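Only one protein chain is missing; all other protein chains are in place.
This part shows chain A:
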Amino acid sequence: MSTSASPAEPSASPPEPSTSGNSSQKEGAGEEARDDRNFECNICLDTAKNAVVSMCGHLFCWPCLHQWLETASARQVCPVCKAAISREKVVPLYGRGSSDQQDPRENSAPRPSGQRTEPDGSLFNGFGLGDNSFHLSFGIGAFPFGFFTSTFNLGETRPSPAAMGTPQHLEEQFLSKIFLWLAIIFIAWLLLA
């Protein structure tokens, strides 16, 4: 098509640092207004409600952005900088004040939720054994004796279990659980046969 125009960035002047503590009421109000402008939704130009921010850093109300994504469904671009944008890749902003007091506009889907990554830790508590140091080994050797030694862990010193939280510890937990289930299946098979 014809000429491309670059969409203008809202040119908010950087807030001036207050030099003294006893600035007048009027100055304070001006600063507040300027601060508010920094948090305007780029679509409705009002202070962003249910705010979300795109990966390119542009702030919107979620209802506004949702409607934009619905309207321009063939071309999912940021309304400000035209970078690729998608519903999954916007980040909601949770301020300290309650965000529930705002009226969610009609026809707007719920705002995407934040994504939390769990810190590293014990992920395999699935069997509910509680005691993480439970170990079970299983082997087939020279039948009566090998069975005894391997079952009751006699006569050999075993390396101590890896420290909690390390990848090795997780791996050991996982393997021991697999072997536990194998043993249960094996015993069940023996009983049925």
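Assume contacts are C-beta pairs under 8 Å (C-beta built on N, C-alpha and C of every residue); 3 or more make two chains touch, one makes a residue touch a chain; residues count from 1.
The working rule: contacts and distances are computed from a predicted model.
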Pick, from "Ras-like protein Rab-7A", "Ubiquitin-conjugating enzyme E2-22 kDa", "Glutamyl-tRNA(Gln) amidotransferase subunit B, mitochondrial" or "HTH TFE/IIEalpha-type domain-containing protein", the protein name that UniProt gives for the chain of this complex that is not shown. "Ubiquitin-conjugating enzyme E2-22 kDa"
Among A:Met55, A:Ala72 or A:Leu175, which one is in touch with the chain left out? A:Ala72
Hidden partner sits against chain A at residues 1-5, 7-8, 42-46, 58, 64, 67-68, 71-72, 75, 77-80, 82
